[in-house]
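Missing here is one protein chain; the remaining ones are kept as they sit in the complex.
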Amino acid sequence: MLETIVNNLSNIMPEVIVTVTLCVVLIVHLIDRKNMQIMTLLSIAGLFAAFYVLTESIGTNNSTFSGMLSVDPFAIFFKIVIVFATIVVVMMSRFSDEINAEYRTIGEYYFLLLSMCLGMMFMVGSSNLLMMYLTLEMSSLSSYVASGFTRKAKDSSEASLKYLLYGAFSSGVMLYGISIIYGLTGTLDLVGINHVLMQGSSSHLALITASIFILVGFGYKISAVPFHYWTPDVYEGAPTTITAFLSVASKAAGFAMMMRAFKVMFIDSSVLDLPAGAWTLISGVQIQNALMILSVLTMTLGNLVALWQDNVKRMLAYSSIAQAGYMLLGLVVLSNDGFSAVMIYFVVYLFMNLGAFYVVMLLANKTGSEHIDNYRGIGKRAPLLSVALAVFLISLTGLPPTAGFIGKWMIFLSLINAKMIGIAVVGVLNSVVSLYYYIRIIRNMFLRDDQTETTEPIRFPLAQQILLMSLLIPTLYFGLFFNQLIEFAQLSVQMFGMK
Amino acid sequence: MYEIIFYFFAFVTVASAAVVVFSRNIIYSAFALLFTFFGVAGLYVLLNADFLAITQLMVYVGGILVLLLFGVMLTTNTVSVDIKSGSLNVFPAVTVVAAIVGLLTGVFWTSEWFMSSTMGELTSQTTSKEIGNALITTHVLPFEIASVILLVAIVGAAMMARRERVK
Amino acid sequence: MELNILNIGVLTWLTFLPIIGMVVVLLLPKEQKTAIRWTSLVFTLLQVVLACMVFAKFDRSLAGVNSAETMQFKELFSWINVISTGWFGSIKIDYFLGIDGISMPMVFLTALISCIAVISSWSIEKSIKGYFALLLLLDTGMMGVFVSLDFFLFYVFWEVMLLPMYFLIGVWGGPRREYAAIKFFLYTLLGSVLLLLAMLALYFSVSVIDPATGEKIHTFNMLAMMNPANYDAGSILSGVSTTWRYLAYIAIFIGFAIKVPIFPFHTWLPDAHVEAPTAISVILAGVLLKMGTYGLMRIGFPIFPDAAMHYLYPLAFLGFVNIIYGALCAMAQKDFKKLIAYSSVSHMGIVILGMAAMNTQGMVGGMLQMFNHGTITAMLFLIVGVIYDRAHTRGLDDFGGLMNKMPKYSGVMMIAFFAAIGLPGLSGFISEAFSFLGAFQTFRWLTIASAFGIVLTAGYMLWTLQRVFLGTLPEKWNDLTDINGRELAMLIPLAIITIVLGIFPNLMLDVMNVSANTLVDLVKGSAGVVTGN
Amino acid sequence: MTITLTHFLLISAILFSLGMYAVLTRRNAIMVLMGVELILNSANINFLAFSRFGDMNIEGQMAAIFVIILAAAEAAIALAIVLNIYKRFHTVNVDEISFLKD
Partner (left out) sequence: MIPELNIALAILFLPLVSFLLLIFFGKRFLNRSGHIATTFLGIDLILAFFLFFSKLATEAVWDITVTWIDFHTMVNNIPLKLDIGIMVDNLTTVMLVVVTLISFLVHVFSLAYMKDDVRYSRYYANLGIFTFSMLGIVVTNNYLLMYVFWELVGLSSYLLIGHWYEKKSASDAAKKAFIVNRVGDLGFFIGIMIVWMQYSTLTFHGIFTAIGSGVLPYDSNAWLTAAGLLIFCGAIGKSAQFPLHVWLPDAMEGPTPVSALIHAATMVAAGVYLVARTFPMLTADALMVIAYFGAVTSFIAATIAIVQNDIKKILAYSTVSQLGYMVMGLGVGAFSAGVMHLVTHAAFKAGLFLASGSVIYAMHRALHHLNDHHTDAQDVRSMGGLKSKMPVTFWTMTMFTLAISGVPLTSGFLSKDEILAGTLAYSHFTGHSLIPIVGFLVAGLTAFYMFRMLILTFMGEHKDAHRFEHIHESPKAIIIPLMVLATFSFFAFFSLNPISASQGWFFEKISYPAVVVPEKLAATPTEEFVEEIHHQHTMAMALSVGVSGLGILIAFITYFWKKISADAFERMLKPLHTFLYRKWFFDELYDATVVAGTVGLARLLAWFDNTIIDGIVNGAAWLTKIVSVISGKFDTLVVDGMVNFTAFFTGMMGQTVQKVQTGKVQTYMIFAIIGFMVLLALYI
């Protein structure tokens, strides 16, 4: 029995490494409270190790811990995204004045970051509803605390409270849905549920209610409208690093979990070999329309409200809501095609969104403000930074030759392939709308002059620039050479137990 | 007999929960919650989940409720009127909740649950052994994760609640 | 026909020379203003030289259009090649460049106008480094659009132009530059996203056999999209005259119509022109507007011949509206630049009308009009720029009597104005006449109605001429100086082209003729409809 | 009258609704948390009831155990956050802590 456990453990080496790292960080923190350097190094070392192990394990496709956890290409893909995002955020945190001001609790900060990461890594592999709930809560609990990390700032505290209440409520609703599913199928295992559902069930109302209850939990995690309400407030209030992390990693984990849940639970696995890797839903769970409405609402509302924001972080919060909407489009397709598009989008999104938040953070370090008016004239004072931000924003808009275009392009490709033209039109129109607010930032940076007539250049240390470049270059590179990206995503669409 | 016990516990649970929800005094609510937890524990017993019932009592009553009470004490001045906690959004909430009740009632009445809906034979066998087994076999991963969660909770709560040093 | 320099095809050189120039400019310290200017000039001049070489070596007897064999200066490399995963199929995007008679004049025009734009930007002082870097980037985008034969590549270049243009208008423009820039950007983006959707729909409808693996794969190759045999049965755009094909054509049409701009998508144009600095107006009018009509010829017509034939009359009607509406709007303007901007609307209408004729003369006329309008309107904008540089006003009523004060300037101006009016002996006449001659055969009454545009054009042009150049010189302009050598250097080549093409239109027509015929035959043949002759 | 699964489910439904009502209406953050606890309890009743009336598998009970554990962890963190809020805002009324908004 112990042997089985050890065997299983070898399958979750990355998670184990992260767990060990977080323990080590905690211990080191207890020993030396103020040494940030070592904690950063430790975290990065652990994460890199995990990253390495992950890349080594690409291609693994099995299930461990009595089917609780899948270690399949799909999960590994998202784990890579999450770990990479964590690495970037750890580095970002090193440069963040906001975080560095809290040096006394910096150990806890890294601990929380790592535990979020850990929770998310488990999330993407969970193939059991109980596991999903547990891991979702795990990452959420750390997130609540992390968003309230800068305890001196009122905003941060408020963000953490709102996040907590909203999160607790949503996960409670989700749990209730899980319990109903359990009642309907007698199991919490996704594959098991699928088997039972395939035999047909007359309890449509219960099934629908339960799936939507569960959708509330997912929707909250990926901030899909109308479950997004916490997002702007929390994103604005939380430290920028955490916001960046939430907007990328947390969303990725949520998406991964949602995709897995819907795909494994609700897809009729007896219908095979449809063109373009399309799937058929089990009758009674025609979730496609709901997802479609969700995605249209999400991107439209996100974009429209973002038009009105003056706080860049808040604007990016709405933008990330809108981005979630585009990604949901990929889900709506319900095909390998769409899923791989979402996955590509995430890689792209990782670079561009983290990049945008990173620049926002760096500028906030210098100017102490995230208000859009404070971006005036930045183009002259910090050209590299501004150009980088411009590229990230253009990428978020989805214009070539940036990676963002490839992300959107793949989404629309899959939609058109599935002949969902109408919704694709909505999608592209939305991206036109989104240009308007992204360009506001660019406009302020380059087209307008600082009213205070400050012109002295803002300088940034080399290390910060290197991190910037390491986000900027992929954003441009993947815009032109996305071969491997697509191949990787397509290979990674496989889930355990699915064809 | 079973029915009587059931209705008793059911009544305790529902009534005290109602007090929790509707009482304007937060202290009353907190204490009413104690009875709710008891009631639920009773129902657990009726559901042949003895281990769960004990856990419920220990964790909820011994842990969570105490925490909540701490919270109440630390955040409210017991002698002031502040202790009365108002409500808001009553009307929409009532509407929404009524809808939910309706929905759930519908769901529970119409659904065809897995296996039978008649009551199976009560066995006197306790579940502790099975649970214990599961915890180190099939559910070992959730178990471990739960431990990490608790660690996170401890560290997080400690960090969050620690008083700021006066500058 | 092939032409390689250092083992790299000439079209790649043409397209990416400005990028090299941009890198050099970016590496120069920003205090070195002269060096930056000269670098930009040298690179654009090189581009012109290359364009001339291509023009000289261009084989006039090859048609191109839908056949890869007769495309010239071809370059074909695999760019993105995702191996099939079974359910998705392979994704194959090629780096496919090539030109034919449709694109050759545009390539030449782009190189020329870019070079002239650099010369006319000499007096820019504000953030000069960024300015020239963006200008060169824009140049690459424009050139890329005209040489790409892969739809994806085309789209990438198409979008690459947007941002530099936004900044060039937004940073170096006039008082309302922000508004104009964002308007331009949003409009064009709106068009291009529709284009994107149509492109994707086409992608999934067309498949060819990959010579390497022998399997059928989807492709972005425009030429493959033009062959009805390549459409998969049951795919969204297969068949002839289906609703989806019409919709896709309309989407593509709107995408291009915004660029042309065709009424009612034109309102970005006056704003953009008025606010943009001179060089950018020149590029905008000289090259960017042509992309719309070029796109229709390169993509809209040959890929959707059935839809093109079906919507021929509406297209011609829009051309008519453009001609008359643009001319009338121009007449009411008080701002010199805005007037020229509206005149562009009117003149591009002639292109549309000629294209819609769907016969040899009309198509050739439209294509030639694209080139001619590029040179003539560029001259007009330069003329406005010259006077604006000196007087800092563009109000038509602020001037008068410049003819005596600035004789050289006025001489060039006369050529430009009368070329715009369509005076025989100057290039504008030939193309207008052919467009109308062609259009008349297909749309009798519409063409007659459109022909009133030539009277209106004479009206507003001469009125402008009178208001600005004739009459007596107001006191305040006594210090105006005639144009200097640099300004002459940018105007004279255009003037020469205008005159030479007016007398020897064959220089350009020879290049276009075969391709235009092929295009017309292709559209009419594929659509199975014959109208006019 | 036999006590059936539905009885338990009804109690769970009532509890869930009451919990939700508390969450939605009570101004005091701790009351909101109490509401959340009620929701969790109602879900647990479901789990156990289904476990009992279904094929007696242990999965429902296991789920309930973990939910209880989680509830505890959540309560701990929640209380910490609430205390933090109280320190900052001198109130725990949720509706008064609404500075982040559009």
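Lettered A, B, C and D in written order, each chain numbered from 1.
By definition in this document, contacts are C-beta pairs under 8 Å (C-beta built on N, C-alpha and C of every residue); 3 or more make two chains touch, one makes a residue touch a chain.
Source: prediction; values computed, not measured.
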| item | value |
| --- | --- |
| Where the missing chain makes contact, among the chains that are shown | A, B, C, D |
| Omitted-chain contact residue, chosen from C:M165, C:L202, C:M403 or C:L494 | C:M403 |
| Of C:Q32, C:S67, C:S238 or C:Q441, the residue in touch with the unshown chain | C:Q441 |
| Hidden partner chain, touching residue among A:V25, A:L215 or A:V428 | A:L215 |
| Residue of C:L28, C:V240 or C:L423 in touch with the missing chain, whole complex considered | C:L423 |
| Listed residues A:E137, A:D233, A:D337 or A:E370, member touching the removed chain | A:D233 |
| Positions on chain B where the hidden chain makes contact | 88-89, 91-93, 95-96, 99-100, 103 |
| Positions on chain D contacted by the hidden chain, ascending | 20, 23-25, 32, 94-95, 98-102 |
| In chain A, positions touching the absent partner | 161-162, 165-166, 169-170, 205, 208-209, 212-213, 215-216, 219-220, 225-227, 229-230, 232-233, 286, 289-290, 293-294, 300-301, 304-305, 307-308, 433 |
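Throughout what follows, only the chains that are shown with their structure count from here on.
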| item | value |
| --- | --- |
| Result of counting contacting C-beta pairs for B-D and A-D, higher pair | B-D |
| Rounded Å distance between chain B and chain D, as computed from the means of their C-alpha atoms | 6 |
| Whole-Å separation of chain centres (CA-atom averages), chain B against chain C | 71 |
| Per-residue multi-chain contacts in chain D, two or more chains | 9, 16, 19, 29, 33, 44, 49-51, 54-55, 62, 66, 70, 73-74, 77-78, 80-82, 84 |
| Junction residues of chain A, two or more chains touched | 130, 134, 137, 141, 144-145, 148, 151, 160, 180, 183, 186 |
| Parts of chain D lying in touch with chain B, wherever the complex brings them together | 1-11, 13-22, 24-31, 33-35, 37-38, 41, 44-45, 48-56, 58, 61-62, 64-66, 68-84, 86-87, 92-93, 95 |
| Chain D residues within the chain A interface of the complex | 9, 12, 16, 19, 23, 29, 32-33, 36, 39-40, 42-44, 46-47, 49-51, 54-55, 57, 59-60, 62-63, 66-67, 70, 73-74, 77-78, 80-82, 84-85, 88-89, 94, 97-102 |
| Parts of chain B lying in touch with chain D, wherever the complex brings them together | 2-3, 6, 10, 13-14, 17-18, 20-21, 26, 29-30, 33, 36-37, 40, 43-44, 46-49, 51-52, 55-56, 59-60, 63-64, 67-68, 70-72, 74-76, 85-90, 92-94, 96-97, 100-101, 104-105, 108-109, 113-120, 127, 130-131, 134-135, 138-139, 142, 146, 149-150, 152-154, 156-161, 163-164 |
